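A single protein chain has been omitted; all remaining protein chains appear in their positions.
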Amino acid sequence: MNVLKITLIIFLLLPFSFIKADEQDKQNKITKNLRCLICQGQSVYDSDSEFANSLKTLVDKKLEEGLSEDQIYEYFKDKYGEWILYDPKLNKNTYILWLLPLFIFLIGGAIIAKSLIIKK
Amino acid sequence: MKKKLLSFFMVLVFGVIFIIFYKGLEDSNIYTPNINIKNEIPVFKSRDFYSGISLNSSDIFEFDKTYLLNIWSSWCVPCRQEHPLLVDLKEEGKINIIGMNYKDNRKNAENFLQDLGNPYKEVFIDLDGTIAIEWGAYGVPESFLIHNNKIIKKYIGPLNQQLIYEMKLLVK
Partner (left out) sequence: MIYSLVGHYSLILGLIIGLIIFYFSFKNFNNLNLLDTKILSFTFLQLFFVFISFLCLIFSFIISDFSNETVFNNSHTTKPLFYKISGTWGNHEGSLLLWLLVLTLFIFVFLIRTKNQPIKYKILTLVFQQIIIIGFFIFLIKTSNPFNYLFPIPEEGLGLNPILQDPALAIHPPILYLGYVGSSIIFSSVLAATSLKMISTSWASHIKKWVLISWIFLTLGILLGSIWAYYELGWGGFWFWDPVENVSLMPWLALTTLLHCILVLEKKSILTSWVIILSIATFTLSMCGTFLVRSGILNSVHTFANDPERGLFILVFLFVLIFLSIFIFFFFHKDDRKKSFSLFWLSKETSILINNWFMMYFLSVVLIGTVYPIFLDVISSEKISVGPPFYHKLIIPFLIPFLFMMAIGPKLKWIKSQLEDKIYLISLLFISFLLAFLILKNFNQNILLNTILISSALYLFFITLRDFFIKKYKNISQNIAHFGFSLLILSILFNNLFSSEIITNLKVGETFQNSKTKIVFDSVNQKKEQNYNSIIANFYIYNSNGEEDKFSPELRIYNQPVIVTSEADIKTTLTSDKFIVINLVQNQDFFNVRYQVKPFMLWIWISVILISFGGLISFFKKKL
């Protein structure tokens, strides 16, 4: 049993020096968060349309200018509205969106807690 | 009793959900942006199409004048359809038409204007599409009615007779 565990641990440790092919993490993160407005439900990162490509170039430019991630989201929100952002900001429109699931979780927990005996 | 209350409550909740879905069906699901916001035109830099000289947005757009900015490309099929209307509009002389050549090849664009006519007072270029995004455009063709350096109206897609007619009314 222990032998098995040790071999497992070795197995797991091995492949993690991965051949990382990295570039542009930041740009990817931002473009994954922007909706391609002329596509049916794709992010700018996923899409290859003219609009998406222009947007990617513009995100690059803004990053070079030194804008932060949030500033870039603000910039696009000003131009195209909230619809372009995939991460809904917490504002008066979205309180219910973010809080309702958590509320349901708490209610569920309360119902279960009521029917439990704690002492042995 | 408690059960009756609960069942009544469930029926109510689902009834409300039904109404909301019903109304949701009636509305269009295609997002049409709010095209009536009076936005300032963006500040940008570009190059003149023919001469290649650098331009600032302030060089092209003056305060107190009315312009129609038209985004076009030689590879864009609906642009061909709306182009004659622009040529006619130019003839009437009331509105200054400015062209933004979008992600285009110089030769193809020149041929396009040669074949179909040049309605533009000035043409500048947007090679990578970023200037179009500065304007909040979605693609080609798209047009903006501008007055006092503010966007009065945005036209997504090709112009047609009806839109041009409305445009003229607005200008008056």
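The chains carry the letters A and B, assigned in the order they are written, with residues numbered from 1 in each.
We adopt the following convention: a residue touches a chain if its C-beta (ideal position, glycine included) is under 8 Å from a C-beta of that chain, and two chains touch if they have at least 3 such contacts.
None of these values were measured; they are calculated from a predicted model.
Touching the missing chain, out of B:Lys90, B:Lys103 or B:Lys154, is residue B:Lys103.
Although one chain is not shown, part of chain B still touches it, namely residues 3-4, 6-7, 10-11, 14, 18, 20-27, 29-31, 75, 103-105.
Counting over the whole complex, chain A has residues 1, 4-5, 8-9, 12-13, 15-16, 18-24, 28, 32-33, 35, 39-43, 45-46, 48, 50, 53, 81-88, 93-94, 96-98, 100-102, 104-105, 108-109, 112, 115-118 touching the chain that is not drawn.
We take it that only the chains that are shown with their structure count from here on.
Each chain gets a centre from the mean of its Cα atoms; for chain A and chain B, those two points are 31 Å apart. Listed in rising order, the residues of chain A touching chain B in the complex are 37-38, 49-51, 53-55, 57-58, 61, 79-81, 83.
Across the complex, chain A is touched by residues 31, 33-34, 103, 128-130, 132-134, 136, 138-140 of chain B.
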